[in-house]
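As you look at this complex, bear in mind that one protein chain is not there, while each of the others sits in place.
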Amino acid sequence: MTTLTAPTPRVRLARFRDLTLVPVIVILLVVGAFLDPIFLTPGNLTNVLQQQASISLLVLAEALILISGKFDLSLESTVGMAPAIAVMLVVPASAGGFGIGLPGALVIPFCLLVGAAIGAFNGFLIIKFQLSAFIVTLAMLIIVHGLQLGPTEGKTLFQLPDSILYLGSAVWLGLPAAVWIAGALFAAGIAGLAYFRVGRSMYAIGGNTDAARAAGIRVDRVLWGVFILGGTLAALAGVLETGRLGAIGSNQGVGWIFMVFAAAVIGGVSMDGGKGTILGALTGVLVIGLVQNLLTLKGVSGFWQPVVYGGIILIALMISRIAGGKAQD
Amino acid sequence: MTTLTAPTPRVRLARFRDLTLVPVIVILLVVGAFLDPIFLTPGNLTNVLQQQASISLLVLAEALILISGKFDLSLESTVGMAPAIAVMLVVPASAGGFGIGLPGALVIPFCLLVGAAIGAFNGFLIIKFQLSAFIVTLAMLIIVHGLQLGPTEGKTLFQLPDSILYLGSAVWLGLPAAVWIAGALFAAGIAGLAYFRVGRSMYAIGGNTDAARAAGIRVDRVLWGVFILGGTLAALAGVLETGRLGAIGSNQGVGWIFMVFAAAVIGGVSMDGGKGTILGALTGVLVIGLVQNLLTLKGVSGFWQPVVYGGIILIALMISRIAGGKAQD
Amino acid sequence: MKYHVEARNVVKRFGPTVALDGAGIAIAPGETHALVGRNGAGKSTLVSILTGLQRQDEGEVLFAGEAAPALADRDAWRQRVACVYQKSTIIPALTVAENLFLNRQTGRGPINWRRLRARAREVLATYEVDVDAEALTGDLGVEQRQLLEIARALSFGARFIILDEPTARLDGPAIDRLFARMRALREQGVTMMYISHHLDEVYEICQSVTVFRDARHVLTRPVAGFPHDELVSAMTGEAGRRPAAYESRARTPAGRVVLSGARLSLAGRYRDVDISVRSGEVVGLAGSGSSGKVRLAETLVGLRRADSGTVTVNGTRVRPGDVPSALRAGLGFVPEDRHHEGFVPLLSVAENATIPIAHKLGRFGTVSPARRRARALRMIEDLHIKTEGPEQPVGDLSGGNAQKVVFARALVDDPSALVVINPTAGVDVRARQALLGAVEEAVERGAGAVLVSDELDDLRICDRVLVMFHGRVVRDVPRGWTDHELVAVMEGIRQ
Partner (left out) sequence: GSSTPTAGEGGGGGKVGIDHPRADSDFWNSYIKYVPQMAGELKVDLMPPTNSQNDVTKLVNNVQALIGQGAKAIVMAPQDTGAIATTLQTLENKKVPVVSVDTRPDKGKVYMVVRADNRAYGTKACEFLGEKLGGKGKVVQLMGALSSINGRDRAEAFRECMKSRFPGITVFEEPTEWEGSKAASMLQTRLEQHPDIKGVYMHAGGVHLAPTLQVLKQKNLLVPPDDPKHVFVVSNDGIPQEFEAIRKGEIDATVSQPADLYAKYALSYAKAAVEGRSFKPGPTDHDSTIIQLPNGLEDQLPAPLVTKENVDDKNLWGNQVK
């Protein structure tokens, strides 16, 4: 009775849908090579990767959260606030710290802990209190940033313990450590979502929460975990960014979240949950990184840059729509 | 056969659900009166209304779009760009214009037209091309702002025709004209959504697009109209803001959209479409305006303002959740 | 003879799926014409083409001999046809009154809500739907929503009405009322197209029947004198005359209690209910609308939390309102509304079916796709799920096949207790047999089952039927009841 009519092509197609941006990336590389001889050099491409490393972690976090059917805007504030607070816990008051004088080696664990705590608080309000994720995390975006501005009084922290600088500035085997780290985490994300129970349950929750619950998935627990993981990844992004910049400015991470969403969505992650892959999100990050790099190389006037930039996002969106074949939500 | 026990109270409650923020407003007024004697004076409250007039038009626009189940981030850029382009069409090149020299009286129609055109373009991409509304309007947020920065080269336009200044600065019957205009438009919005077919079809579309289509609603046409109306309202908000500030800075409207969403959602408009009222959105605007006013009156330190502010949004959200009784989406 | 509605050589493809392959239908004026076919035969696809929601890839649609209006001309379509779609077109955030008069709240000018409500009450009274016109439809049960959809479609005054499985979610008396309305409309000359998987309904209400099979038109015949068995073989394409009615099997329940609820109460729904199911036994739960039977079953599986009382699965007292702990104790269940709690539309058949055993499909938290696929292929075979393969998203399946996937999920872990709620809603004859067979097979393997249904035919496989009335179990009816007896108990006529 079962008619198993040629299932394979369909599956293939579905798999390629994650990669609708690959043609865009190819076009960008070709066009870029013509526009500027520097563009395709290993040095420049390494720079692009390094520049995108920390924002890519945010995209990873947001993709996980979006796939689970939720939303987190506050990630961008965590990028600055978590390392700032962690640093203030360990540096002396003269360097802008709280003067508690905890050991400097603990700064990265502290930072990740702060990120996790923010994620946990978001999760608490959204899951236990059933508040709108958009507005909770919007308010948290403002609050978390304020929790950086307040203690630092808006000042840049530039006397940092070496431990927090290392990851963002070290070079391992010829590539920046940040690139390795981001690469490893993306690989873990891709594998985790494809081959692990918890990853699959995130798709189920994002696709139909009630059905997931009825199938025995502990929805609240998974969602909470995802928020905590998201906050932790944002804090790690902050560590990498801190290392790359050598200081923590009061604006670190501010304004990233729009780009993060753009990268995730042109990469095929649905705002409605349950759809998209980490690999797709990664292609989104790469497109955005390459476009920014090209605009810089060509020295497009700052006034018109937004137009070119936004235009390219729109075009990428259209290509991904045409290649993907389905209406977007 | 069916026993629907006491349905009437339930309906009554549903009607009050639009007004869950009223207790918050009352608390704010009472607390404010204790905190500062100026707060409850007619002069100060008039100021609050005037300050919120233009952003409230954006909230109105966004509420209409959200109720229809869509999304528009680009409204905030229209607030600066539409009046800037309109002004540049009429003022001489020496005042920063294009030097076309169209009659100055046309500046407001031009401005509204530009806003409508942006809305129409958004609608085209989202409805006809079936692209993700979030990302299209995110790209448009960037592009539209760029279309202001580019021609003005980032400069503030100081020499404006009187016609565009009038509405935002005039006083009619003791109240700023902007307040009358916003009030009238909100009244129209409340009536339109409650008593007219097109308003009801917006709820239907936002609630279940397929069902709306099956019921014969011209979904695409209504949605397109809503986007165009949204763009026009944003342009009008720009006119009012221009009149209030006396110049068009390159940052006009930038960063508003978050507050707009916050106001709409704490006012009970659902991000998932089909739910909420214009009256509710209005209470959301008022809460945000009163909070900002109180923070200014009390001179809360700039560093900590975000924390207080975000905290109050969260609390308002919780109150509206408890009073509304339903999980938010 | 001029047909009132005619579709010729219609082809409709969805990606690789061919939903209609040169199929057609011709409906004479004034007749009630049945369209039957197995799940996925393409019936609902034809409905969406006949109502102008979708455009056929090839072929033509004619109304009274004239070409159908353009897709964009919604008003023209609405003048020609009204429809109860298979998928709900109720908008939950709007009131009953507004849903009834969606997009026709008023001619021109502002809406007069008071008048609208009055008109809505009239319609509701006419069609004997007992709901408040001001209630939000989101607060209604599925059955009431279905009644609302029917009332809306019938109240249009259209000359052609399509009803796509209107009775799948209705209980007996509601179906009787619907048929009474349909007869009255037919007397007024209204043409109807009626889709159902209950062939006895076809015989009761229709004059002719068209059969679709595998996206093609098979035959069109007058109903009168068309043998039931032949109709079934036309649908299934099986020449052998298998009996259409399901014959339940005999068995003797063992002694062990596998599922029990003690002194369960939930305010406003049911009170002080005791229930216990033994291994090898099927216990039916029957009752009219709002008897509380569904809520009770949902409590047993952990979807709802009772105010008081305990649930024991396989000897383990499960945490109230906690599905995972019930599943771990050895429970499997089919929820009432498959769209709501049954499946994740974007995920594949394989994945939906194996969520509860994901932890058994790999080590260290992994899920092996190969093992998942193998497991799913077995379920697809066992339950005869019509799908392109285990990787097809369940959202792309027809209703009956989606329901089979929900069954697969319930059965995948070899449950020792099985709870199925309205299991055959919207599934075709053969599928119904397969699903009831699956319940019986599970029971034969030693499970105990609770079957909640509005369909007396389903309840026939039960060893005993508990009848609920207003939140209480009023009778325990053993095998061997007649329809009349059971209905009488359900209606509370004979206590």
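When the chains are written out, they are named A, B and C in that same order, and each has its own residue count from 1.
Criterion: a contact is a pair of C-beta atoms (placed from the backbone, for glycine too) under 8 Å apart; a residue touches a chain by one contact, two chains touch by 3 or more.
Given the structure is predicted, the values throughout are model-derived calculations rather than measurements.
Peer 1: In the complete complex, the chain left out here touches which of the visible ones?
Peer 2: Hidden chain, whole complex, touched shown chains: A, B.
Peer 1: Considering the whole complex, which of A:56, A:122, A:305 or A:320 touches the chain not shown?
Peer 2: The missing chain is touched by A:305.
Peer 1: Applying the definition given at the start, please give the residues of subunit A touching the unseen chain.
Peer 2: Those residues of subunit A that touch the unshown chain are 36, 38, 41, 43-44, 47, 51, 149, 153-158, 165, 169, 241, 243-252, 255, 292-293, 296-299, 301-303, 305.
Peer 1: Take the complete complex as the reference. Which residues in subunit B touch the chain that isn't displayed?
Peer 2: 36, 38, 41, 43-44, 47, 50-51, 94, 149, 153-156, 158, 169, 241, 244-247, 249-252, 254-255, 292-293, 296-297, 299, 302-303, 305
Simple rule for what comes next: only the chains that are shown with their structure count from here on.
Peer 1: What is the distance in Å between the mean C-alpha positions of subunit A and subunit C?
Peer 2: Comparing mean C-alpha positions, subunit C is 43 Å from subunit A.
Peer 1: Two or more other chains touching the same residue: where does that happen in subunit A?
Peer 2: none
Peer 1: What positions in subunit C touch 2 or more of the other chains?
Peer 2: There are none in subunit C.
Peer 1: Can you list the subunit B residues touching subunit A in their complex?
Peer 2: Listed in rising order, the residues of subunit B that touch subunit A are 125, 129-132, 134-136, 138-143, 145-147, 149-150, 153-154, 258, 261-262, 265-266, 271, 301-311, 313-314, 317-318, 321, 327-329.
Peer 1: Please output the residues of subunit C touching subunit B within their complex, sorted ascending.
Peer 2: Residue positions touching the partner: 51, 53, 72, 74-75, 77-78, 83, 85, 87-95, 98, 102-103, 105-106, 110-111, 113, 130-132, 134-136, 139, 144, 173, 268, 288-290, 470.
Peer 1: Where on subunit B does subunit C make contact in their complex?
Peer 2: Touch residues, subunit B against subunit C: 1-5, 7-8, 10-11, 14, 191, 194-197, 200-201, 203-204, 206-208, 210-218, 274-275.
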